[in-house]
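Other chains dropped; remaining ones untouched in position.
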Amino acid sequence: MPINALVWGENVHEQMDENVRALYPDGMHGAIAAALAEDANIRPSTAVLQDHEHGLTEVRLAATDVLLWWGHRAHGEVSDEVVERVQRRVWEGMGLIVLHSGHYSKIFKRLMGTPCSLKWREAGERERVWVINRSHPIACGLGEHVEIPNTEMYGEPFAVPEPLETVFVSWYEGGEVFRSGLTYQRGAGRIFYFSPGHETYPIYHHKEVQQILRNAVNWAHNPAPAWTAITNAPNVPIDQAREPLVQKGPRLHADGEEGFG
Amino acid sequence: MPINALVWGENVHEQMDENVRALYPDGMHGAIAAALAEDANIRPSTAVLQDHEHGLTEVRLAATDVLLWWGHRAHGEVSDEVVERVQRRVWEGMGLIVLHSGHYSKIFKRLMGTPCSLKWREAGERERVWVINRSHPIACGLGEHVEIPNTEMYGEPFAVPEPLETVFVSWYEGGEVFRSGLTYQRGAGRIFYFSPGHETYPIYHHKEVQQILRNAVNWAHNPAPAWTAITNAPNVPIDQAREPLVQKGPRLHADGEEGFG
């Protein structure tokens, strides 16, 4: 069964900036979706900020296996309700791939619990993405590094939690470094952050970047049934305890009463 | 210099429930602060939900090295503004010790990025807290386990991220287990979650539990200066790059322009 990958694009720079539109006539989300479509195992679609409910309705999310997120100048315009909905789906098992300036998106900050801040410089300098673990599924088919001729520099310190795995670390012409590929898990959902992808350069047309995105979709897909009960905090009644128990001492809750929370 | 430890208590059950009041005439926060005061290196104080700004003003938090948090039925009454303030101080380096039902507090859920849900049963059963790493500073002075005669069961799955360290795992009479002592880091702040502490039992009068709390305060204290810039995302101008750079390709931002974020 193919993986349903939904590419979410902010779709603002493409409308406002001629350089960006020239590079991405179908939007950055369009270019990413086209790259994903080269993998027969992935069924990509797109949604944008301007869609009804940003294109992220309950129904649409329920049918999504992996969500890719690109946003930059309009993070604040994404509704909190939709962000909560996306977060819940990640907990249930939907994969999430956060791209470039998405480091500052509401959804990434919520899932990390940290500021997700970094340094930046828009000089079109050279970036060399070093592969830390060449046998990681996300690095499949790559050489020892990926060279990006023109990039926006993202520099450490990157205020995120210690990752599960550091997949890529980037070198910049101007003298900085950045942990450019990091994995996390939140609930049943796998999360991959990948930093290359500034809107004024043709980075999503780069063959190896496209390979990384396809790899990441395959990696982030969790085939387990959605863990919809993950937000429940069930009471286990005494008579259903696995070992015989008798009530001891005072209680706050009467039988069958709901917990707080 | 002593560590300024602020014990925050919801202070609701103590007012409403005779059993709780009998156990904790000075409030649970009062009992915890008294236990901390036995360590000459700790200077404890208390604050409660009912205080102005919940007792967590900017000034008070700035002077706090480690915050302990106990809440249960009134999580929803804690103002979002105060929660954001606490979260920012954790990022800057304030230690945070989350106790028992605090697993469902706004501040813990925000810092974890997960539901923080669990199973529970209020049967007064026996809990045996096993020490996983006896040389961890938080386990200092303990034997191989701590026995709690009457407890509320908290059972797995506990929907939190993989911890930095698993310090304690609990066994319950009724047949469940729980990762009862977990450490995390968010920004410069160290976080310790410790599950024992139900309000209807005298758990904070337990000598070894008190020792764990004192140990945790010492462990969570980060003596580094507050990392107040952690939420900034500074631009590094081309002429201040560490290596000589010339501008290449198009730019989105004009010189000196702020980033989005």
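Note that the chains are named A and B in the order they appear, and that numbering of residues resets to 1 at the start of each chain.
Convention: a contact is a pair of C-beta atoms (placed from the backbone, for glycine too) under 8 Å apart; a residue touches a chain by one contact, two chains touch by 3 or more.
Fair warning: this is a prediction, and the values are worked out from it, not measured in the lab.
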| item | value |
| --- | --- |
| Assembly size in copies, with 2 chains present | 4 |
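Rule of thumb we're sticking to: only the chains that are shown with their structure count from here on.
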| item | value |
| --- | --- |
| When chain A is superposed on chain B by its C-alpha atoms, the rotation angle in degrees, nearest 5 | 180 |
| Chain A and chain B: spacing of chain centres that average the CA atoms, whole Å | 27 |
| List of chain B residues in touch with chain A within their complex | 13, 17, 19-20, 72-75, 87, 91, 101, 104, 110-115, 117-125, 150, 153, 155, 157, 159, 161-162, 164, 173-176, 184-187, 198-201, 230-238, 241-243, 245-253, 259-261 |
